[in-house]
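Below is one structure. I have some questions about it.
The other protein chains are all here in position, but one chain of the complex has been omitted.
Chain nomenclature is as follows: A, B, C and D, assigned in order of appearance, with residue numbering initiated at 1 for each chain independently.
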Amino acid sequence: MSVAPVTPAVPALAGARSAARRPRHDWLKQLLVITGLLVVWEVVVRVYDVDPLILPPPSSIAENSVSLIADGTLIEAAANTFWILLQSIVVGSAIAVGLAAFGVFSNFGGLFLRTISSIMNPLPGVALLPLVMVWLGFGTKAIIAVILNTVVWVVALNLYTGFQATPLTLRRVGRSMQLSHFRMLKDIYLPSAVPSALTAMRMAWAYGWRTVISVELILGATAGQSGLGSFIFSARYNYQVEDLFSGLIAIIILGLLIEQTIRAVERRTAVRWGLLENNT
Amino acid sequence: MSVAPVTPAVPALAGARSAARRPRHDWLKQLLVITGLLVVWEVVVRVYDVDPLILPPPSSIAENSVSLIADGTLIEAAANTFWILLQSIVVGSAIAVGLAAFGVFSNFGGLFLRTISSIMNPLPGVALLPLVMVWLGFGTKAIIAVILNTVVWVVALNLYTGFQATPLTLRRVGRSMQLSHFRMLKDIYLPSAVPSALTAMRMAWAYGWRTVISVELILGATAGQSGLGSFIFSARYNYQVEDLFSGLIAIIILGLLIEQTIRAVERRTAVRWGLLENNT
Amino acid sequence: GDSDEGGESAAAPTLRFAIKENFAYLPIYVMIDEGILEKHIPGAKLEYIGVNSSVDAANGVVSGQVDATIAGTTSFLTAWANNVPWKIASGSSTAQIRLIAKKGRYASLKDIKPGDRIAYPSPGSIQEIVLAMAAKQQVGNAQAFKAQLQPLGEPDASNALRNDGVSLDFTQSPFSDKLLEDPGYEVVLDSKDVVGDTALGVFVLSDKFGKDDPSLRDKLTKAFAEALDLITKSPDKAAQVALNRKIGTSVDANKASIAANTYTTALGGAENLAAFMYQEGFIKREAKPSDFIDQTLAGTR
Amino acid sequence: MAMITPERLLAAGTMTDPTPPKLLVDGLAVRYESAAPGQYACQGIEFRLEPGDRLTVLGPTGCGKSTMLKAIAGYLPIAAGRVEVSGRAVSAPGQDRFVMFQEFDQLFPWQTIRSNIVYALKARTKRRSEKMRASEMSTRADELLSMVGLAGRGDLYPGECSGGMKQRVALARALAISPEVLLLDEPFGALDAQTRRRLQEQLLGLCERLDTTILFVTHDIPEAVMIGNRIMMMSAAGRVTNIYEAENHDQVALEEHLRDELRSNQTRGPGAQNPTDASAPPKRAGLLGWAKGWR
Partner (left out) sequence: MAMITPERLLAAGTMTDPTPPKLLVDGLAVRYESAAPGQYACQGIEFRLEPGDRLTVLGPTGCGKSTMLKAIAGYLPIAAGRVEVSGRAVSAPGQDRFVMFQEFDQLFPWQTIRSNIVYALKARTKRRSEKMRASEMSTRADELLSMVGLAGRGDLYPGECSGGMKQRVALARALAISPEVLLLDEPFGALDAQTRRRLQEQLLGLCERLDTTILFVTHDIPEAVMIGNRIMMMSAAGRVTNIYEAENHDQVALEEHLRDELRSNQTRGPGAQNPTDASAPPKRAGLLGWAKGWR
């Protein structure tokens, strides 16, 4: 065979065009978004001449926040509440994984999960409070119980959907390998439900914050330890609107940090594996 | 070619074994689950001898509910609140679809959605109320605004995840057909995000109920119209604990009806298309 | 309608009340439901704004959506000190506030141990201030129990007391009455012993109210005074009004609750309360009665 | 052309062999829930495979080959008949059978292709209470990868592989499990002729040495004849029409015969629905004419 392969010359490749596509300075862009929102806020407050008792301008909130951070009040309160929330979310997610697994491994489990969550999920805290107080008293345990009721359902429902959407072929591979229920869960259902799980985490934190703030006032203003919820409520009752907003800003900053963490996990898992589109 | 095909006889097929696998009497099983829970409740109340002011037994709640239904109080209150919630969820979902679409069609949109939702989502109602009251007054509009803040983020985040998880190949097919953004959304992203969307609906209803109940007390105890929230709170204040639970049961029954509706939609869409496993 | 007094006002005014379904707001309900308001301001359009606390009402005043309400004196003062534009038009009631505990545990505040929890409605409430005053008198330190306070709404607070979730409940009728029906409970501290006949609920008007027609303030305040009078003279009528408004469970029970309070326009002692709050740092603005009490209405009270 | 006669079908009921066969399929029929009543995706499937048997399956597209494989693997409920592996009746999936699917999405997307194979090795050793160190597993995974021509590419994720690469990894994984019966659904469909030939030889060599029993669905008639010691032909109606012993026939003649039989098996046959009769050359001038007029 006398065929001389004709290889076309490859043009010189800058390589730069495609290399710069990776998501960088994500936090910088986020900062930009936030700055934009702050500017809108400041302008609205000034243009509509909003009473500072209702909505103070960001500039004066910033001033106030600096002094609150300097004297440690804000950081201590935020740390206390964050810690409680973290515990609740860890415990709640564990319970939720169990429920969702029960739901996906047994037909009855699915029905049970859907029934109980459509019963428990819409129940407002007011219904649970008396019971919680009787059985757990005041203090951290009670707070955690109420937050759990928020976290468990949001995580369980999202995970359950994610588990159910696991591709049939992958589930079949697992069954042919005769994996135990535990391994099916850990190695097949969970990785494949990572996008749903991360959304669940986003919402668990968000609703967890909402709940902890309102519950802390009622259940958790324990002597030694005061959290962000008590801080915010006492600010509200004492018309210290700037304090209130400083508290909210602490929540927002923590929320953004959590979002960044979740996003990093997402990029390293779901996006990398091609389960999610990456549009940073 | 002289090959006589040898066709083995097909054994007589009862056909019954596989035919009976379809999900039937789903609601019956659900009833069973609920009955089970009620029995647990009744037993717990009697065994622990719980004060009926804190948790009355289901039997006495049932009695009370019947009379409340007979005189129309409960049904009217539930209908009022349900109507407000329905409006909010329709409007909120529309906004959420817009946000999620913005998030998936533009890189900046995704960042924006994630940033703003991680800011807004954890904000407790206490922070929004003063603003809402200033701009929308104390009526139905204000209630809807507060519920929207609950609904929009839960739906938008779930949808966004669902959109992002749309298989790359399907998105490419749509782009090659040069579909408009609107058609991409309607015909590709939305159908493919149906499992997430239905989870979002489940949670929107649940959190919507929670919010509407607590907000109604603050904003909605206006003379003419009394909703389930006001009903529950006034029952609570007047130590009519059975009334309180009758109100909660109305919420639960509505929640179960909604769950059944969502489930029916799910079976006709996601399960039928093979996007979700059907384990009823 | 054409009344002799309101004939000149072209359009019927709109009155916006911030209300809540409990006995503190009873005078407003009576004023409306017994036709007293209609008599003084004929044809007035009414708007009700349901609120959960004085803070909501104050926000309504700030945003110009609330004209009148009843507030706890101390809540009023806290808001006023933070520039909420409202003033006291009249006293409303000297609600009886009682600190209740299980029998035999506490003879006085001195017996309260560091671990004991005291339930009270919310920060800035009358209960907080009265407790601080009593603490100053009995223990010598206004802030003695600050760390033991447990903000807890009713009926959670009473339930918590029953279940030993809290050791003491600083509460008012009808919740205090309900507790005291049970012989196992006793009063540890009565607000009367601390602040006497001080008006603890006050009728408040927004500064913006009646800008166009200042006579409205006067008329409304007069109507309010008449309503208080009616409650005192015919508690049966008032009890029925309350029941119609879904407050309380029966006319008899309501009568008992009404009897526990004194409904009066008198404002005596508010100055002392204000002075104490300023002195102990609860408010940052020095409160002179002439600043927070509507002077133009002095004659109507 | 040589005279080709099919073997008798090896119906299980007529067998008196004392040692049970590796795989026995007896009167298997499968019905999908959404199908019309009485309509089976495959039916009356009967064969028995002894250790080392390699049964290749041919049949028109949509005739029920994958369905049969999935039913044998235990994924689909059986409407009638039974499946036995080494004498044990099986109805659920197990490591005694392992499937390589026709679809490209059978690898775990969250693991590199090496980890995908290591995972299979772990599942295998766990199941059989064998002992293997992690480093050993990794080495074996790399050996398997290089066997399917993917040496040095173990760190790729499935999403970074071409179609043919994914299928080769899936094959390597199936080999890692090393089941009693290997069920392969068009394993070489996405490979070029050269690679395909090489992997056919590798597979054959492996089967001969290990006495692995395989059931191999393919559309390539030469491949069916080369791989299988027995070749099964299915009709569009999901029935077995014939089973041939490869060694009894001349290869070229058998291929020719199979080609003819496949052609005559294209329609669903009498009584069944006839989806289309287009085995004739395209004479549908109407259709083409339509397309022409339309541009």
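The rule is short, and it goes like this: a contact is a pair of C-beta atoms (placed from the backbone, for glycine too) under 8 Å apart; a residue touches a chain by one contact, two chains touch by 3 or more.
All values derive from a computational prediction rather than experimental measurement.
Chemist: Given the contact definition stated above, which residue among B:Val44, B:Leu86, B:Val173 or B:Leu257 touches the chain not shown here?
Modeler: B:Val173
Chemist: By the contact definition given up top, give the residues of chain B that touch the hidden chain.
Modeler: 167, 169-170, 172-173, 175-179, 183, 187-188, 191-192, 194, 269, 272-275
Chemist: Touching the hidden chain in the full complex, which residues of chain D are there? Just list them.
Modeler: For chain D, the residues touching the absent chain are 32, 34, 58-62, 64-67, 102-105, 140, 143, 146-147, 149-153, 160-165, 168, 175, 178, 186, 189-196, 198, 201-202, 205-206, 209-210, 219-221, 259, 262-263, 266, 273, 275-276, 278-279, 281-282, 284, 287-288, 290-292, 294-295.
Here is the rule we use: only the chains that are shown with their structure count from here on.
Chemist: Could you name all chains that are in contact with chain B and with chain D at the same time?
Modeler: Per touch definition, common to chain B and chain D: A.
Chemist: Between chain A and chain D, tell me the centre distance in angstrom, where each centre is the average of that chain's C-alpha atoms.
Modeler: 46
Chemist: Between chain B and chain C, tell me the centre distance in angstrom, where each centre is the average of that chain's C-alpha atoms.
Modeler: Computed value for the inter-centroid distance: 40 Å.
Chemist: With chain centres defined as C-alpha means, what is the inter-centre distance between chain A and chain B in Å?
Modeler: Roughly 20 Å, centre to centre.
Chemist: Could you say which residues in chain C touch two or more other chains, in rising order?
Modeler: 59, 62-63, 159, 163
Chemist: If a residue has to touch 2 or more other chains to count, which residues of chain A qualify?
Modeler: 51, 54, 130, 134, 233, 236, 274-275
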